[in-house]
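All protein chains of the complex are present and in place, except for one that has been dropped.
And now, chain A:
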């Protein structure tokens, strides 16, 4: 997808791929042929620019056909650069205006509880979104309403548009803050598959009447050393010859 555009949110896609893999192939309940199935777990992508990663997950999950991958970001594609509910099967919200996802997720969780559904709401957002006041409105209310059907994942890759997230606006100690707000909080290496699997299992089985947060520390460009090393990597350009190098690096990582 990135190669079609020659640039994009490739660092983020690589850093969150492990979390999405665990979400779609370990944790979540859904029917690929029936993306609107009432009993599905809902996955809400708040940081719409991570769509490049979510599309890959939706393709792997069989919700979007493989051949659409090449249309990413092109005119009339169902796969726009920033994810929107009205474009893509399996896309549960229009993200991109950062800070929306948790508020929407609160409403979905309240709605599911009203219906007596046991489906869960997963929502992914980025560390930069912690700057948004609305995120903290939602964090307060999710605890207030005891939304134990909410599993929020925050991607701490420590990178946002203007630089390292912790320098743009200090948000640590994040785990303590979230716990003080009444959440059940875990913090894991988001690029350690076993750790992520365990965290999702614990989040699902935790008996506490609290919303669950999994703080995932990740590495931008994970798995491609020359991308991991790039300094300004919120939105990166990858030269034509570099794509094969990146794919080779990922393949090497897979077989290692």
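Methods note: a contact is a pair of C-beta atoms (placed from the backbone, for glycine too) under 8 Å apart; a residue touches a chain by one contact, two chains touch by 3 or more; residues count from 1.
The definition used in the following text is that contacts and distances are computed from a predicted model.
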Suppose you had to identify the omitted chain by its UniProt name; would it be "Transketolase family protein", "Oxidoreductase", "Phosphate ABC transporter ATP-binding protein" or "Elongation factor 4"?
"Transketolase family protein"
Looking at A:71, A:94 or A:175, which makes contact with the chain not pictured?
A:94
Can you say which of A:14, A:124 or A:138 touches the chain missing from this structure?
A:138
Among A:104, A:156 or A:188, which residue is in touch with the absent chain?
A:104
Sites on chain A contacted by the missing partner chain, in the whole complex:
84-86, 92-94, 96-97, 99-100, 102-112, 114-115, 133-134, 137-138, 140-141, 144
